[in-house]
Structure formats: C-alpha cells, structure tokens
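Note that this complex is displayed minus one protein chain, with the remaining chains in position.
Per-chain residue numbering starts at 1, and chain names A, B and C are given in the order in which the chains are listed.
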Amino acid sequence: MVNFLVRRVLQALGVILAISLITFFILNIVPGDPVQIMLGDLATPETVAQVRAQMGLDKPVWLQYLNWAGNMLRGDFGSSYFQHRPVMELLLVSFGYTIRLASFSYLLAVTIGLAFGILAAVFHNKWVDKVLMVLAVGGISAPNFWVAIILQIVFGLTLKWFPISGAKDFSYYVLPAIALGTRYAASIARITRNSMLEVSKQDYMRTAEAKGLRDWLIVMRHAFRNALIPVITVAGTDLGNILTGSMLIESVFQISGIGKLMVDAIGQRDLPLVQGGVMYIAFICVVIYLIVDILYAVVDPRIRLGGGTRSE
Amino acid sequence: MSDIILDVKDLSMSFFTDQGELPAVNRVSFQVEKGRTLGIVGESGCGKSMTSLCVMRLFPSPPGRIVGGSILFHGQDLTKLSKKEMRAIRGKGIAMIFQEPMTSLNPVLTIGKQLTEAIMAHETVSKAEARARALHMIDLVGIPMPEKIYASCPHQLSGGMRQRIMIAMALSCKPDLLICDEPTTALDVTIQAQILDLINRLKNETGTSVMMITHDMGVINEMTDTVLVMYAGQVVEYAATGELFSRPSHPYTTGLIASIPSLDREEEELNVIPGAVPMLYELPEGCLFCPRCPYATDRCRKERPELSEIAPGHQVRCFRYSSDGKEERP
Amino acid sequence: MKKLLAAMLTAVMLLSVCAFAGAENAKVLRFGQMDAKVGYDPQTNTNSGATTTEDCVVEPLYYWNDQNELIPLLAEDFPTISEDGLVYTIKLREGVKFTDGTDLTTDDVKFTFERMFKPETLAKSTSMYNMILGAKEMLSGEATELAGFEAVDDYTFKFTLVSPFSCFHKNLGIIYSAIFPREACEAAGADWGVKTLIGTGPYILKSSDATGNVLVKNTNYWGGDPHFDEIDIIFYDNNNTKLMAFENGDIDLCDMTSDLFMQYQGTEVEELCHHFSKLGTYFFVTNNSETFRGEKNPLADVRVREAMSLAIDRDLLCEVIQNGLAVPATGMINQFQLGFTAREPYEHNLEKAKALLAEAGYPDGCTITATIRKQDEADTVQIQSDLAQVGIKLNIEIVDAAVWSSERAAGNVQCLLQGWFPLYADADNNIYTFFHSDYSPAKSCFYSNPEFDALMDAARLSTDDAERQKLYEQADEILSRQDYGSIPLYYPYGVFAAQPYVKNFTVGNLIYHVAYDIDYDMDIYNAQK
Partner (left out) sequence: MSKSKKINSQSYYRVSLAILKKNRLAMFCLGIVIALVLIAVFAPWLTPYDPNLNDVRNRFKGPSWEHPFGTDEYGRDILTRIFYGCRISLSVGIVSQLLASLLGYFIGVFAGYYGGRVDSVLSFLIQVFSSFPFLLFAIAVMFILGPGLMNLYIALGLLGWTSTARLIRGEVMRLKNSEYIQACIVGGGSGWRIIMKHLLPNCVPTLIITITMGIPRAILSEASLSFLGLGVSPPTASWGAMISHAQPYIRKFAYYSLFPGFAIIICVLAFNILGDGLRDALDPKLRS
C-alpha cells in the first residue's frame, strides 16, 4: 500500500509540474499585454516598454518561468499585477467561498444522486425508474447558468424565499448549490443506477438472497458496496469539475469564488494570479484523484491487498 | 419409509417473454427423503437448475412465474409463502450452493463477514458466538488456519477453497436440505473429488438431505440414491440409482449412460446422442425426444407419452413401455 | 440565586437591544457597482469604479462638482498664474487634518507629487502632470527631487511648468493628484491603497474585501458634517443581479446600462431611474492609414468615410438601440463642452453615400473589419446592418478587453466603436488626447492634419476661454465635417437607479461622487424601513 501511495504522489507532482509549464506557455502566447491594460488609454510606447522592463516581462520566457518556479517552491506565488495583493492571499479568500459553494452543491449532488440511483435500480423498469431517469437526464441537459438565472428570478426576486446574490450565510448558497448541483446529482444518479443494475446480475447477489438476508441488507451491503467503485470515479471527477466549473454560477450569484477570480484575472491578463490559480486548481484536482484512488483501495480489497486488477 | 422432507408435485414454471410462454419446468414431480441424496441430471438447458431455483424461489420473477403444482417442504407449500416467510426458510430450512465459486462470493467483503452474516440472519446470536460458529464451520469443511481465512478476502482463495466456504456458509444454520447446483463443474477433477467427499461426509454427520444437480453421470452414480432424468423441462425417467444404471429404460437415459467414456472398453469413437436439445419456443409435437430417438415411431411423433411405472419406484415416459412395464420391441 | 440570574439576563438583553438599536437608525448608504479589482491608490489606477471609493477618502487640491464646475478643495483659492503662464502659486487651506491626526502641510503635497514621478510607483496618469519642471527627469530616474516644486512656507507652494498649459490647474482637480499624508503613505509602502488608505476626506476606509468596501464617517471632517454614518459599496459584476438587488431593496443606489433601462420602461421602477448627461461622445473610429494588414485600406479615402457617415442612421441608434438615452452628435466635441457649437445634424442619405462610394472607386461596395468589445456589440451590429444597405460589408470580431487594447495600441484595428470620455469639461482632454497626430496612431486612427494640430496646440497654450472656444470650433469643423477623421455618432446620457428616499444626487460626468451632495429624505426613509 505504501509504495502505491508514493508512486501516486510522485506522479501527482509530475502532473502539477507539467500543468505549470503548459499554463506558463499558454499565458505567454495569449494575445493582450497586461501592461497595456494597466496603463490604459494614457499609455505611450515608451512608458509601456519601461514598465515591462521593470516587471521583468522583457526577459525570455524560460527565464521568467524559472524565476516564477523558484519563488513558487518557496511558497511565494508573486503578487497580482492589478490588485497588488499576494496571489496566495487572494486565492485563499476566494477558495473559501468556492469551498462553501462546492461542498453544499456536492453534498446535494451526492445525496440526491445516490438516492435516485439506488431507487431507480431497485424499482428497475417500473415508473419510479423511468421518472427518476428522465429527471436525471433533464438535470444534465440544462445549461446550469440558464437554470441559475431562472432560479434567481423565481425563488429569489418574486418569491423572496432566498437571497438573490452575495455569500453571507447558509441561505445564500441554496440557489447556487441547486443550480450547480443538479447536473452532478444527475450524472451520479445515472452512473449509480447502471452500476447497481450491472452488479445485481452478479452471482454473489444470488448467494446473498440464498442466505435469506433482508432486502435492504442485500441492496446496501452487497449491491451498493460493489456498485460504489465506478461511482467513486465519477464522483471524484465531478468534485474536480465543481471546484473549477462554478465560475458561471459564481458570476450570476455574485459569489467571488475561484472560478470568477480566474475568469476576471484572464480578462485582465493578471498573469501571476492566473498562473497561481491554475496551479491551485490543478493541485486540488490531483489531490482529488489521489483521494479517489485511496477510496478505491478502501472500498475494493482486491486493490488494497494487490493481486486484483482494477478495471479502468 | 424415512419421512419425505421435500415433496414436489406437478411443478410447472414458465417464462412469459415476447415470444410467448416458454414452459421451462413442465409438470415435474419428485421427493427427497431425509438423509438421502436425489440427483437431477440432463443436458444443460433441460430445466434442472430452474427446478432447483423454483424450490428456493430465486428464479428471475419478472419474466418467470410458477404456473402450477406444489412444493411441500415439511408439509408447507413453498409456492404459497409470502416473501418474508420464504426468506425465513432460505438458508435455514433449505440452503443452496452454486456452480461458479469464483464469482459466488462478494469480492469486497471478508469471508468472515459473509459467514457471520448468514448465521445472524436466522439466529439472534452475539457477534462473538457467530464468529466462533463461523470458525468452526471453516474448520468443518477442512480448510486449515480458520483465523487467517476468516479475515481474508475471496480473491485470496483458490476455487476449491471458495467452494468449501460456500458449503460452510450453506450449512452454517444446519439446513434440512442442501441443494447443490453443479457444485464441481467449474473445478478441476482432483478438487472435484474432494468437494464431493466433503458433501457426503457432512451429509452423514448432519443428516442433511442433498439435492445434487449435475450433467455428469459419474457424479450421479457415485453420490445419489435416487435419480431424476430431465429433458427439455420434462421428467423422462425417475428411479433408484442402482435400478437406473442396471436397467436404463428411456432411450435418452441409455444414450447418456452409453456416452460415459470408460477406461476398460476399447472404443475408437465416443458414441454421441445426435442432434441438440430443442429450444423452448420450438418444442416438437409428440414426444420431445422424438427427433433424436433411434426408436422413434409415428406414434411418438404425434402423441406425447405419459410417465408410466414400469417397476416399483421406476417411472419412464416412453411408448415403448406399456403401462404393465413390459418392454415391447418394435 | 435564580433572581440574580434573571437580573443579569435582562441586563444583557437590554444591552444587546440598544447596541442593536444603535446600529439600527445609523444612516447607511448602500451603493452597488462593479468590482474594479485594481486596488485604491489613485496614482496607480485610472479606473472610474475605484474612484468612487477613493473619492470619499482622499482629496485633491481642487474638485469638479456634479455641475462640472472647478471648485477649490484643499487649496484655499484658484492659483495665481505668472505672466508667462509657467509659475502657479497655490495656498493650502489651513487647519485641515488627515484622519490619522497629522496636519496637511506643503510637505505632504511635495511628497505626493514626488511619489507620483518615482519610476517604481508605476503611476498611471503621469502624462497629465509631467509638464511640471523636473517631472520627466524623475520618471527616467535622473533626478530624485521635483525641480518644478517650491515650498514657500508650510501652507504655500509654487509649481513651475516646462511650457504653458492652460488646463494644468484643471488637471489638479482630478482624483489622480489627491494629496497623501507623508508618514502614513511611507509607512504603508506597497500596501498603500490595498490595506490602508488615509486622506483628509469625509469618510474613512474601514474594510475592503472581495464582497465590497465599508466607509465610516470621518467625525472631525474639516468640510462640515458628512451626511451618512456609513457608506457600503457592494460589488455586483453582473448587471442583472445588481438591478435585482436594487429591486429587492438590498442596495439604495446603482448605475444602469441602457439595455437594462429598456426592461424597466413602463414599470414602476422607471420612476426611480434618473438621467444625467455625460461629457463624452460615441464615435466610429476609422483607420485612416493607406494600407491595412498589407492590403489597400478603403477607409483611407475621405469619401468612403463620409459615405459611411451618410449611411449610418443616428436617430435609430439613439431612439432604439440606446433606448432614447442618447442625442445624435453633430461634431466630435460633446454638447456640454467648451468648444461645442451647434451645427445642423449629419445627413442620412443612402443614395448620396452610394454615389460617393462609386466616386471613390467602390461602385459595388467594399469589406472592412471591426474589432470591438462585447459591450459595443449592440451599436456595431446596427451599424453593420446600416452599412450593408450601401454595399459596405462590415465583419465584426468580438475580442476581450485585453486583446482589444493591445490591437488598438498596435494600430492593428481597421475600425471600432469607441466612447471617449474626458475627465472634465474641456475639449483639450476630449479630442487633443485622441486626434492629435502624436496620439492618434496609438488609437488605430492615424488621423493627422497639421492645421488641426496647430489649432489644438494653440488652444492648449492660451488661457483665455473665449479664444479657446473659437480655436476648438475650427478644429472640430475640420475633424468631423471636412476630414471625417472618425464618424461621430451620439452624445450619450447615463441613467442611475435610486430608491425613493434618496435626494439631490446627480452625476456630473463619469464618476459617482457618493460623498458630495447625496442625502436621505428621512421621513420617506423611516416610513419605508
């Protein structure tokens, strides 16, 4: 188990390094010069050149990367060109909002997703199954920012059940969590249902029945435990997407999370902030993949004790 | 007459599919006596596994349904029981082991968990007691180091050991009847013999009666007291094992016995029953075996024979034997 | 024992109630706007969004009120200018204190301007003040002291310019030249405008984070009692969400775009919408250089530019696209500007346009590409449709702000829609900085007409407004009626939404001065709460 972890951690670090290289390269060929934006309409060619020199933007790309990487290893992500605050501080603040939004919507997604998935599988081909699955497919199909706008108007403004924007306390996160969460609840429900159906055809399910166990014990301990493996994969990548994909929801509900920070930063070409942000998100994604692998081992002993091959 | 613990009368079960009603089990009757072993034999697809699943009511219920007959277990008709009552019998009254040991155990639960689960489903015992019982069962089925096995997972055991665990699991609540659905087919020969000996030993020690389903006439000969020969959902011959092997009457039975390769007879060619088992949705008019029967007559092609008793305890479904049991030569 | 406990409990209850009550009738103004995300140091950003906050905390020597008049603020009176227009003598108001308790003296003014010209400050608006003697030397690092600044005594100082510049004291009315306290600013260093911002203004910046800024009343403000106990500037980057928050009563005042105003026409919210005139002009910038991206540039020919002007239906743009929030332009200088003169409106004549195009050698029209930002899409799509009717095919490329400003600065844009707003009501800041041949290339306009440049330079030097008015009239006549350097479209009106209890608030030009005259009509306010 230990070398399994070490190998995965090393691979994770490699991935983060690769992502930092790719991001740095892309940000350098993205058109639009941050200094030009900084100086705005009053910029004259000489001042632009002078400022670029001061910020070290005139050095060759690889040198800039080495400086940046060197600082990063010391924990200094540099400071934002425009907000003049250390990138790490900005990321931590906005990550706080994103974590709250992501955890609410993820909790919603997992609970509803698993519940719908198991119910649909247990009542396979009955009306419950059909209704839940159409709802699930519907959940995936609607563009989440469109759903967000409609929720905001209907439940926020007209019915005044929930605040329409901001992020002060729990009630502020209800609508955004619904808008963001439905899509992932739907995908978890579908994968759970299919996985449960596939598992229920296995021989050990018949053995469980032959033992005369109670229904819910068969469903939960035997079917669900085995169905969990593919669900974990989807749930893992979904968490990654929620953490990074919530930018549209954040902009509609004015929650200054990481997604919105990144979109604005790219708009302003705030390179250190974008670079730091992408590293942060990549780090989160890689950590999630690690957790997913560990969860695999916890749920499936064939991996934990070696010997078994995990199907992709 | 030792008392009969399982009495199946005219059991019929069909699958209702879009190709119409498919009679998988067609008016099958048999009895299992206490402490004795009943064998059910036939080519695959003849309904022998389906019959055992009917007894346990484990067949897939949306397409399949019992359409007739009764299954009396200690006088109780299992076809009339509610799900809850049936659940109380499964594993306690009647236990079952299956053909594929590799996939019959839950891969993500430890052996110990799956054993204690069976015990605690039927008896209110403490965890410690259940654990002790489980360890005793592992030892009983002849597996060394029960503690280690208790804590390990299915993928760490060989096929033979897993089948032993299945047997331990089945017998953990001292059932009256153990149904074995081709328990050794997936195992190689040496392990096969050990498993069969184990079943016999446990049968004698615990007095459980056994219902052995197989397509291997050798297993029938060695293990069973009475034999039921099935073909395309129907019983074609029912007799004591000795009687069946000494006086095989139905052409299908003689064909089966003839196709057992024996070491001493010098035959170049194995004799084989030509043709194949008919599909349930293309059952022939008359006798179901007629297309493959060397003695087929016009009558066989038009009428379907009934079971007739040609000797005490020896029934055959074939026109060649009139009701008085004499063998008529064509 | 129980009685004692009960007594304590009631005491606590009472305390919390009044504390709560205290906060209850505090007069709080909640203003909704975009998050400028550029920090709050007036020297290092030129963003109007940030100015709203800076405006409440720091103060320059003069200020432009909402009626677009220049009023002395930290300076006691207007500067006395020497004969040759080079030396400006200004006397500071006495007894003014910064909110950190230190006195406002000449030394603070010296510190502020020297900080502006230090290269490492990266100040953005040095071009408005680098006519002070010694400024350019400081910027290039040759000098560390500002030669053109002389402290006569604690409250009097002199600026010496390199060359006469009639608008110099007008530039001192802009927030970019707000006076900082030397001690606090030096102490804050890089955090100035990020974590701390101290000035002489009516409010103190209490907190600033991603959701908004909180400004509390500066109780010993030198200029009288500020109207509000607290001003909350709440950030809404999405205009729709902002307006919904306004309707929901979460904010008291916010700006509004024309397309959103459309939505409220005919609803009860319309009464809460107030118009204000802007000093800028929207025009369609045409790249006048001979070739564009290697090919012959049709826009180089004045007849093509005039044809475009004839093809564009300005009335439709103002009434429909801008929902009546604009007036067709008759020249490049805005209607409220020094230098504006009434002319008859631009003709809208498709036949004449086609004739001109044929004359210019494009009988069956030509193809040009507009590179615009998302917010300019509405007007440009309408112009695209208008031009199509005379055979000019306009391709539209929407790019993001960063690409747009880089491409425009590099002269790589053929035509674009541009709103250009001066910081104060003076033509110099309006058209000099855009169409003078030195500045025009960086705007992808490449307009250069020596006669026009001469007029602009002369107007810059003269200090007599009547004379400057005539000079600008001639310049505008050349630019927008003869050369068609670019095609003026309309003078825009702004609109803002204010709750019923908000009174005497207006917007002079671009900046929402929430610290000036705005106040609450308390009986409506209490009735509604």
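The criterion applied here is as follows: contacts are C-beta pairs under 8 Å (C-beta built on N, C-alpha and C of every residue); 3 or more make two chains touch, one makes a residue touch a chain.
Please read all numbers here as calculations on a predicted model, not as lab measurements.
The chain we do not see here touches A, C in the full complex.
Note on the undisplayed chain: of the listed residues A:Val2, A:Ile29, A:Leu73 or A:Leu159, the one touching it is A:Ile29. When the omitted chain is restored, the residue from C:Gln382, C:Asn412 or C:Gln499 that touches it is C:Gln382. Residues touching the missing chain, restricted to subunit C, are 239-240, 257, 259-260, 262-263, 267, 316, 320-321, 374, 377-378, 380-382, 384-385, 395-400, 403 (touch as defined at the top).
The chain not displayed touches subunit A at residues 11, 14-15, 18-19, 22, 26-27, 29-32, 137-138, 140-143, 145-146, 149, 153, 190, 194, 198, 201, 237, 240-241, 244-245, 247-248, 259, 262-263, 266, 278, 281-282, 285-286, 289, 311-312.
By our rule, only the chains that are shown with their structure count from here on.
Interchain contacts link the chains end to end along an open line, per the touch definition above.
We define each chain's centre as the mean of its Cα atoms; on that basis subunit A and subunit B are separated by 53 Å. Rounded to whole angstrom units, the spacing between the C-alpha centres of subunit A and subunit C is 39.
Averaging Cα coordinates per chain places subunit B and subunit C 91 Å apart.
Subunit B has no residue in contact with two or more other chains. Along subunit A, no residue makes contact with two or more other chains. Per the touch definition, subunit A reaches subunit B in the complex via residues 125, 202-204, 206-214, 217, 221-222, 225-226, 299-302, 305, 307-308. Residues of subunit A that touch subunit C in their complex: 31-34, 36-45, 47-48, 50-51, 54, 82-85, 93-94, 97, 149, 152-153, 156-157, 160, 163-167, 251-254, 256, 260, 264, 267-269. Contact residues of subunit C toward subunit A in the complex are 35, 37-39, 41, 44-46, 119-120, 122, 124-128, 190-191, 193-194, 209-211, 234-238, 240-241, 244-245, 247-248, 250, 400-403, 405-407, 409, 433, 442.
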